[in-house]
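My questions all concern the structure below.
The other protein chains are all here in position, but one chain of the complex has been omitted.
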Amino acid sequence: MQIRDYIIRRLLVLPVLIIGTSIIVFALTRIGGSPIGIYLSHEMNPAEVQEMKERFHLDKPVPVQYFYWIKGVTQGDLGWSGVASAPVVDVFPKKFAATMELAIAAGIVAVSLGIALGTFAGARRNKLADHIIRVVSVGGASMPLFWFAILLLIIFWVWLGWFPIGRSDPNLFEAIAHPTGFYTIDALLAGNFAAFRDAIWHLIMPAVALGYGATAIIARMMRSSLIEELQEDYVDAAKAKGLAERVVLKKHARRNALIPTVTVIGLTFGFLLQGTVVAEIIFRWPGLGRWMASAVLRGDQATIMTYVMFTSILFLIVNLVVDIIYANLDRRVVLGE
Amino acid sequence: MSPDTIYSSDSLSGDLIASVSDLKVYFQSKQGMVHSVDGVSFDIVDGEMMGLVGETGCGKSVTARAFMQLIQTPPGVLAGGSIHFKSQKQCKKCTGSGCDDCSNTGREIVDLLSLTERQIRELRGDRIAMIFQDPGKALNPGLTIRSQVAEVFQEHRESDVFERAGIADTMSGLTSYLLKQYVRQETNFITKLLLKFPPFSLARKKVDKAINGLVSDALAETQIPNANKIMERFPHELSGGMKQRVMIAQAIACNPDLLIADEPTTALDVTVQARVLDLIKDLQKRHKTSVLYISHDLSLVRRVCDRVAVMYAGKIVETGDAETIFINPKHPYTQGLIKALPSMTHERGKLEAIEGMVPELIEPKAGCRFASRCKQKKANCDKTDPELKAVSNKDKSHKVSCFLYE
Amino acid sequence: MTQDSRTNSIVINGLNDSAFKVRLNRNLEIIQSVLANPTTVIGLVIVILMLMMALLAPVITEPNMPDPYQMPRDWQAARSAPLTPGHVLGTTNRGGDVYYGVVWGARTSLKLSLIVVCLTVVLGVTIGSIAGIVGGKVDEVLMRIVDVFLSIPELIFALAIAAILGPSFTNIILALVVVFWVKYARIMRAQVIRIKQRDYVDAARIMGDSKIQIYLKDILPNSFSPVMVQATLDMGNIVLVGATLSFIGLSEAGIAEWGVLVSEGQAGISAGRWWASTFPGLMVFLWALAFNLVGDGLRDVLDPRTETKR
Partner (left out) sequence: MRNLIIITQTILLGVFLAVGAQAQTVKNPGILVHAADDEATTLDPAQVEAGEGGETVILQVYDRLLEFGPSGPELVPGLASVVPTIDNGMISDDGMTYTFKIREGVVFHDGTDLTAEDVKFSWDRIVDMDLPEGQSGVIADIVSDSKVIDDYTFQVTLLEPSASFLNSTVVSMAASIVSQDAVMANGGVVEGEPNQYMAQNVAGTGPYKLKAWNRGENILLDINENYWGENAKLAARIEIGAEPDVRVLGLRAGNYDTIETDPSFVADIEGADGVTLHTGGLLLEPIHVGFNLNIPEGSLPKEDTIPTDFFHDPRVRQAFNYAFDYDAFLYGPLAGFGQFNPHYLPIGIFGHDADAPVYGAQDKAKAEALFRDAGYWDKGFSVSVITEESNLFADAALVLKDSMEALNPNFRINVLAVAEAVFDEAHAQNPIEYAMWVKNADPFADPHPYMSAYQHPDGEWGEVHGFSNGYRNPEKIAELIDGASIELDVEKRAAMYAELQRLLFDDPMWLITAQEGVTMAYRSWVKGFEMNPLWPRPSLRFVYLDK
């Protein structure tokens, strides 16, 4: 009952937040002047520029442009991306799939490794393993992704040549249908094991680089909440029942320690999402982040607007889902503030 | 009973179930070593209800936890002493016929503090059980009552479970392996998956049903109405009194020899307190369980306990029959405690509090711990520790550690 | 607390002002417990080294005039390896001295983080206080605005702002301010509401203090700790995000800034020129690490909610 009300309240606020975000995003792009630049070349003369402005409705007043934009968005027209040289809508799904594949892979790395390391450290508080894991996780939170990724690139690509860059071997993937856009899944659906292996191979380095920071955050949270849970009476009570240490840790303490960790995982998603910009630049991953980075450098405002809008909506929804999961998981939680 | 024999020997006299001797538990802290329990000795007679009384932080809970090896090390340090306990097993030396080692009881006597993890686990929940102060915290909020109570049976009564399920004789091979894993909570991803499908799932359901029956019986034992419904609930859906009943059910499920009740009623409403207390008393009588009852409330202890030990700042200051101590307290601290009780003999509003604060237990100096608050302090109180000695030759069971009685 | 420090505090105090004495004692205690944590001390040492490097930059390197925040470029000595005479840590593709960039990068980072932290603290504390004290509709509106700001991942938000304002150091500062003030508003509002509900503020109200007096006397000083902790953590985070923006290409051309140097150095790693991106990247890492360690240490001591139990 309580949870349902809470969810309804959150869902009602969601559109307000989305509209607010859209206004901020639009206002931002217009603060910097007209987005016409991306459609021009430095060899164009003013008359040609005027023609281009008319083509994109950029000769109209700014509020009118906002409505053109919103109207376009509702009709599935997100504008013309100068960077991709195509309508944003055409390019978006493929890039989105690429980014999500990377973010999810990194998320899997981060969640599984983070929880494992956090549990390991929390259960061995103040032992050597705990200290090592703590150093690694504090380091992860302070590690500039762009630097860590470059280090990986230097070591594993330039020096050792173990891992490739990019997303796939195009020769393998041309032959495969792309119903989902996730190369790993597409390869499996096509039953092409070589392609699947190739997709995984390309994923490892960027996913590890991207996942490290999130791993650190999750491990840290997991460790501290596990330590907190291990201080609880019910842990002693469970031990007093004669249960094995392993059962006490896994069935009792870890289960409850996971609950606060879930909220952190939600926040981590934002972290992963923004990390894709840097990871995709460095590992040459053809996703949204890389697109955004070129859009930023070349002033492609249709892309910037779409990207920021979309990631923030995604971020909002993920956090809403996480909150709902959290509310359902934690039977002690009191909703609202 | 001859209490004199207890302290020095490794064995227990016939009618004792447990004996604590010179127990020392310290805790490391940034400021230094905290002497939480500093040389505590007392015994528990088989079948009796022994009270351990003292203010918050005097070390009584730590003492109780020491029975179960529940003290975290570090920061805790077991600095010395022993807790001897008469287990159900036959004495290894005489195989039950009776010898010196087992004080002719025929049963093995173990030092709870020196048992291995595996050995203590066998005792925990089975032979020694514990009821915690706050049932709201001692029950896992994320698990149903059923699964929590069931754990006791799964851990200690595996054969009962199978017998009740009616498959004890028919089990074999993989089914047996899987079900044992299931009951012992040792399943992994694969076995868990296997158990979801027939034929294993059928046997598993029988086992579940058997466990449910055991749990429901155990809950009913503590007068929980609708046990079958209650056990599907989560702890936060139950009232405090109900939760404590669940804790008690869980504790007595295996009919333990020794039940440690660590302030079982403190966290409860006053009305519920009495009923829970009655329940414990009743169960203790019926099952002839020995109980170590820990409380800060002397009057409560008087109501239910046969004997009492009063603790102050990590030491026992006085011990004896509950009635004796209540009527004729010897130690100034005990006297203070009793004066602080509201009772019919005092006028309203004339409660006397003990002045001063409990001294810090970090690297304590020699001398009586109570000296700083004692109104009858003497010169040597600050210098040497008084020993726990019988008050008189007549009543050897009433002992006090105070220089006033030397 | 040892006997010595206790007497000290009384001597310093002199006056019979017990509140002051308590506060002083508490501060000394805080400092002591902060220093008791070895990782915090390591962080503090790095912070001090970094600050010294930043402050002494004109002393330990010869400033590149007329604009010392620009890299000195010896174009024809580009791509020199470390330990080349005159270029201890080598040079970049543009012939910039990596050592100079590392040292003056510390100064740039200090400038960046100090300006941003000061501005965001002032902005956030003001808005958060207004929301908390005034309450009602004002609070609702302000908090929805805060929610909108929080709904965009911070790096992406900063990236978009900086991109639209154009690549320059000032614009990075602006972008970071827009993104980072929100946390302080939240912290401050929570503090105000928490403290407002405490008994002693009620007592003060009964005694007739005005809202502003209550705010200045009770709420503001009590909110210091969480803001302080967040500010310390942000000193590191801001440089981390700022350097990322620079790395992506939103800073000024040729400026002595770590992210810019990593980005420039990236072009040479295939040819084995690891130094131009490694050293500046390491500095960003150390900087963020140090402030994170100190911030965590401070939080353990100042913020009782996350204080680890015994």
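Here the chain labels run A, B and C in written order, and each chain numbers its own residues starting at 1.
In this section, a contact is a pair of C-beta atoms (placed from the backbone, for glycine too) under 8 Å apart; a residue touches a chain by one contact, two chains touch by 3 or more.
Keep in mind the model is a prediction, meaning the values are calculated, not measured.
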item	value
For the chain not depicted, the shown chains it touches	A, C
Candidate in contact with the missing chain, chosen from A:Leu40, A:Val64, A:Ile132 or A:Ala194	A:Leu40
Touch with the omitted chain, as defined above, among A:Phe26, A:Phe120, A:Tyr234 or A:Phe269	A:Phe120
Options A:Asp186, A:Asp233 or A:Asp300, residue touching the unrepresented chain	A:Asp300
Absent chain, residues of subunit C that touch it	65-67, 70, 73, 75-76, 78-79, 93-95, 163, 166-168, 249, 252-254, 263, 266-271, 273
Footprint left on subunit A by the chain that the document does not show	33-49, 51-52, 55, 82-86, 90-91, 94-95, 113, 116, 119-120, 157-158, 160-162, 164-167, 170-171, 174, 201, 281, 284, 286, 290-291, 294, 296-300
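Criterion: only the chains that are shown with their structure count from here on.
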item	value
Approximate Å spacing (C-alpha centroids) for the pair subunit B, subunit C	52
Computed distance of Cα centres, subunit C from subunit A, in Å	25
Of subunit B, residues touching subunit A in the complex	65, 68, 70, 74, 117, 121-126, 129-130, 132-134, 137-143, 151-152, 155-156, 185, 234-236, 247, 250
Subunit A residues within the subunit B interface of the complex	126, 232-234, 236-245, 247, 251-252, 255-256, 259, 329-332
List of subunit C residues in touch with subunit A within their complex	39, 144-145, 147-149, 151-157, 159-166, 236, 240, 243-244, 247-250, 259, 262-263, 266, 269-270, 272, 274, 277-278, 281-282, 284-285, 288-289, 292-293, 296, 306, 308-309
